[in-house]
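Of the protein chains in this complex, all but one are displayed in their positions.
After this line comes chain A, so read on.
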Amino acid sequence: MIDLYEIQRAMRQMRKAAMQRGVVAILDLGTSQTTCLILRFDGGHVPGTDGVGPLAGQSRFRVIGAATTRSRGMRFGEIDVMQETERALRTVVQAAQKMAQVRVDHAIACFSGAGPRSYGLAGQIDLSGESVREADIAAVLASCEVPDLGPDRTVLHAQPVNFALDHRSGLTDPRGQVGNTLAADLHLLSVDAGVVRNLLHCVKRCDLELAGIASSAYASGIAALVEDEQSIGAACIDMGGGTTGISIFMRGHMIYADSVRIGGAHVTSDISKGFGISLSLAEKIKCYHGGLVPTGRDDRDMIELTGETGDWEHDRREISRSELIGIMRPRVEETLEAVRERLDAAGFEALPSQKIVLTGGASQVPGLMGLAARMLGHQVRLGRPLRVQGLPQAATGPGFSAAVGLSMFAAHPQDEWWDFEIPAERYPGRSLRRAVKWLKENW
């Protein structure tokens, strides 16, 4: 259990180094697009704000480089062909560096796949009437019973979401308070270890040091949910190319994350198969003419299909827009149904607020609002990422939620389990350090 976090701790150190240097790259490795943002941190300096405060503290950084490219070698948000993914990474990193005119050495990456699985853990320690210290927090986090994650799984996030002191629950920071028992709830997200290893390797092959990894469902939630939604409770559905990520936020913390392995790429492949056209053409007509709610006008709205097969009849076909909608709608419905299932399984109805925010590249299809409202409940809205300083206009669409959220995550990292000192008694066989610790505490 301890060695598992060594890599995470190393990343934290790396992140500190990156903050000190002031430049860090944000990599969003999606199934259909790979994005790189280069952030410059300038130590809380807020230029010329009159009256309007800094954007929820997000103005600490500035995007100085942004580039996006078509993903290569990715399937279902996981690295499938490493060399191809590496090329895509090199392309974006080089383009973003060119825009920023800065060499970047540290990267924070997010990915959507790898079968995330959420666990809620609870731990409790006896305080015997003393005030809570940092070590107690570490101890209560360490006392959480870690479930069997299964073979070849690793922990991506392990965030304390709630502290309770005696009978008072809902504390965000119990340090300094006095009580008898301290209890903590921990949200643990596990993913396939192989995917993380591949990602580490791939980023390393691009001469970058990985300073953190995150789930893109989590990152999208940070960017697309406004602060109220995060605190009252909301779900963020990040509809990406290969996967649809789900993250549920409550009291400012993510309490559940999951992903459905259906996304916009499946819609494209359905269109391609249904009409017998190339994937690129299918993507193009999906983007230009796609929709989800057919109207009478759509029967007369004809879309030309082109092709290069040489068969004149085949290359000069026309379809109506309602035919296209007829192909797209079942797939989107399927996606939303799967999302509904996951939300039900997570007990989303039990939350006080049923807000659902749709974001991600595939959420841009017209008519999704109405369909989602019917399937997921009425409190649905489309979400775009928060505006951060220096972000190019081209990167403000919903497809960049994860990247923007990741940059906010980089600026304000959530406390994770491994940010606290491991309690001394948990050290296996390091008796010397334990002795030193004992001396420090008792003398």
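Going forward, a contact is a pair of C-beta atoms (placed from the backbone, for glycine too) under 8 Å apart; a residue touches a chain by one contact, two chains touch by 3 or more; residues count from 1.
Everything below uses one rule, namely that contacts and distances are computed from a predicted model.
The complex includes a chain that is not drawn, and of the options "Iron complex transport system ATP-binding protein", "4Fe-4S dicluster domain-containing protein", "Cell division protein FtsQ" or "Aminopeptidase P family protein" the UniProt name matching it is "Cell division protein FtsQ".
Residue A:R90 is the one among A:R90, A:R197, A:K284 or A:R340 that touches the chain not shown. Here the missing chain is touched by one residue of A:C206, A:V226, A:I303 or A:A338, and it is A:C206.
Of A:I7, A:V102 or A:V226, it is A:V102 that touches the chain left out of the display. For chain A, the residues touching the absent chain in the complete assembly are 72, 87-88, 90-91, 93-94, 97-98, 101-103, 206-207, 308.
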